[in-house]
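Heads up: the structure comes next, in structure tokens.
Every protein chain except one is present and positioned as in the full complex.
Let's turn to chain A:
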């Protein structure tokens, strides 16, 4: 197990390195510089600024400087907000984005699985059709459209919930709803189909023959087996939710990391681009690693062992 984790860590580091390299190449290949828009036509000032941020160095030096900043976890100062470091921005934005992401995942997983189970149990019944109809809607409507609709209807027309920002639990409902609906729909559909398959298995019949109660059979015997495919797509869903947070944070004016990420690209704020990209990637890679570990816990047949032996 330890060996496996070490191996995975190495692969994770290699992945990050590739991401850093690609980000760097993309960064230097987009035209413009952080100082263009400020109208500081004074060439001397600009040269001094570039010198200050090492932008006058050859690319390979810049590249190595970025690598160094990431290895030392000192992501450097933001060019656009000179009194702030990238670490400061992440430290402020991440807890909020994390809260949004985690709550979204919780809502999507719990409601998706519940909906899927009920749809499977009432297979071809009314609940099934309603649940699957909702699921199709959830998959087809993009989160930014849902977000605007929710704001218009729930917040503006009916005045039930606040329109934007992230200051109380009531503020969190709409953004989470907008972000969670898509993944929830996917999970619900998947849960339904795997549950239907699992429920026909012999061990379910055997559990019934033992005289267990229906709920015990579903939770203990069926759900655990039905969860495997859901764990599999969790990785993709996580990535989806993560990118979704940029959009949702923007729409609901949530002061999370997404704002810095998007703005930094527009402003060519190189240290922030590099910092947020690496942070997002590292986070996603780590979550995917957790998903893989979860496999082994859910299904004892999937165990990590040495090559050649059991």
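What we mean here is this: a residue touches a chain if its C-beta (ideal position, glycine included) is under 8 Å from a C-beta of that chain, and two chains touch if they have at least 3 such contacts; residues count from 1.
As a convention for this text, contacts and distances are computed from a predicted model.
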| Going by UniProt, what is the name of the one chain that was not included in the view, given "Peptidase M16", "Peptide ABC transporter ATP-binding protein", "Na+/H+ antiporter subunit G" or "Protease"? | "Peptide ABC transporter ATP-binding protein"
| field | Option touching the unshown chain, where A:3, A:68, A:153 or A:208 are the choices | value | A:208
| request: Name every residue on chain A in touch with the hidden partner chain. | output: 201-203, 205-213, 216, 220-221, 224-225, 298-301
